[in-house]
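Here it is, the structure in full.
Selected chains from the complex are presented in situ; the others are not included.
In order of appearance the chains are A, B, C and D, and numbering begins at 1 in each one.
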């Protein structure tokens, strides 16, 4: 596994990351990391590798777009001095275009999204051991759905940045698509955006796969 | 994996099973199975095998001893018509002897514990595809600790019943002991009884191992 | 307009009708009819025809299927002695098949749906001036979506019963489809099932159209 | 209809406008516009003209007089950069003279009312496509009632300003008077000031009439 003893892993994102984590900083280990994929990833790592004393810190904030991440990058990422960073952003950048179409200042279009996200990655790469870029997703099987199609475009941007910048990459949409071949979206999420526990496990395992977690490992 | 399409799995126990599940019946799938190992097991099964449409039902109740299970066995187990049943009981049977020593009617001593648990297993075995017996546990590394020693005796009873009755068996204490070799108990639970999320994942994975869950499987 | 002075109109259904109405009976006129289409219909009628003293009674209950309606038909419909009755049911009959596929006793399949709904209509027709049958709906533009396709089948059943029994008929799905040609579903509802106020107005106006409400009318 | 694609409509007023809208700005579309006439107007516009992507913003505040509006005009109106503006103010300017007669600094007498309101209109007219001036009202049929008589005088001031400044005009009192010919005031409001849903629909339709809303229009 890529994480090493005493590594500090900061996870940033929107409500899917946040999940009710503690403020101002969601130090994992006491319920403070929220009840989503971050807490699950921490539980896997702590139960399988307790001796590594890995430290996960959830700094997701509900409703955030990449534009919001940029505003708080200094305090919430750089000042945290992480060894590893994971980023999953884009849901709200896209969603606001569909549920609040009349409020353009709440939309983050794809150019700004790409430019801002890449900028943040470039700025942070030299400071950390590694970055994991996770795509946003929409739990909708029909790829012609307007919002799914838009989300796929944003996901493609994430993949492109990951390739250009040489970061780790997690295709969360692909992970959900696998389940959607056998299940209707309502089994994983009531609004196609916020996963239930099974959906968060899909995310957690996709992230763990990317960092080489060994399921055979027992503490 | 042992579970088959449309199997209904009932999980009974005390507060470690309960974890705030819905009343009167904790149907997994909508937050109603509580936030402990039952929900985690369900998340693993639903995300890896969504096509099986497995149904998990949490009927744990906080504070229960095996004597309490017996009183509600008809409604909470038999009438649920499960295909599979998991039982994890004994924590309170032992704990009350240590934290409320002056109240003997709250204690369930080992003879009654063994007799009652075996009786419930014998009664139910013919009605289900399989039973998983899980030991109670105490997250304390020192085996000479009085309460740990007592809990180990109750765990040995569970193992003996599992062998005599030919059920599946999960040694939860052994699972925790593995972690305790590398971590102090406070990393997994604040009172040595109620696990945090990492501790519940230890339980969930021990149970999943027993039924042959395949971690390589993705939906 | 079809409603006459002092007519009592009972509206039955599920959460889309309920919308937080008062218990045990949601007498419109004081916030007790909930905050959905029932309250809107009442507001139109009371402001345009105050002299008619029309009485609307909301007896929707969240989560209900047609099977639930049948159980409470005597107290909640017959004993209310309505002059008019509106029925909009079927959402949960279908939805549970998609979000809780492992719990078959929560599903109402199409045969039972048709049989039960028609039975209720036949029983009630002789007792009232008129019945308005409203289809269930799913605010999803893609007709190939599994749940939309299922909902359309249930809607077709409602239409068939309306024709056979000679009741008024409201195609709520068609009303939403009109909007969906120009808007993404998220503008009307966050989960494709529960409408926002604009969505409830679509329902209210579809119902008012069916009973011949005159928009030019001012009190 | 007068509103055009992407128009932003700001609605300002007192508690009758406010109705529990979100702070600091009541963007319509997600329950944030309160539960009064603003939300109803938005529902009509969004369901009939979804393609126009009209944006309604409720900035009413309970208890406000025209003196209060003046204090927050810069932030709550000018800085919002509306294309259209609706104003309904005066209820508290009058009411405080009748329910708190001993507190003169809470009263806004008719000269100050006229001067202030006209000033605000003159200042804003050049910045918007149009202004809709709505009278205050008192849901009391007897025109000799002291408070009704006072409210009528304030309403006459609004009409005069509308004529002088060439704005749109809504006579809300006349709209209610139509209903009061056929109904007692208690059918529309429990205190003659705050309308129930039927009363808010009277207001909404009076406003929609003024901007040429077409009731025959379906999305």
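Assume contacts are C-beta pairs under 8 Å (C-beta built on N, C-alpha and C of every residue); 3 or more make two chains touch, one makes a residue touch a chain.
Owing to the predicted nature of the structure, the values given are computational and were not obtained by experimental measurement.
For this homomeric complex the structure file specifies 8 copies in total, of which 4 are displayed in place.
The criterion applied here is as follows: only the chains that are shown with their structure count from here on.
Common neighbours of subunit A and subunit B, by the contact definition above: C.
Counting every residue number used by either copy at the subunit A-subunit D contact, under half are found in both chains. Between subunit B and subunit C the CA-based rotation angle works out to 90°, given as a multiple of 5. Over half of the residue-numbered contact pairs of A-B are shared by just one pair in A-D, C-D or B-C, which is C-D.
Subunit A and subunit D have CA centres that are 45 Å apart.
Centroid to centroid, with C-alpha atoms defining each point, subunit A and subunit C lie 40 Å apart.
Across the assembly, subunit C contributes residues 99, 101, 183, 187 that each touch 2 or more other chains.
If each chain is drawn as a node and touching chains are joined, the picture fits none of the line, ring, star or complete shapes. According to the touch criterion at the top of this document, the contacting chain pairs are A-B, A-C, A-D, B-C, C-D. By the touch rule above, subunit A contacts subunit C in their complex via residues 95, 98-99, 101, 142, 144-147, 183-184, 186-187, 190-191. Contact residues of subunit B toward subunit C in the complex are 6, 8, 27, 29-30, 53-55. Those residues of subunit B that touch subunit A in the shared complex are 29-31, 35, 39-40, 42-44, 46-47, 50-51, 175, 178-179, 181-183, 187-188, 196-202, 205, 215-216, 218-219.
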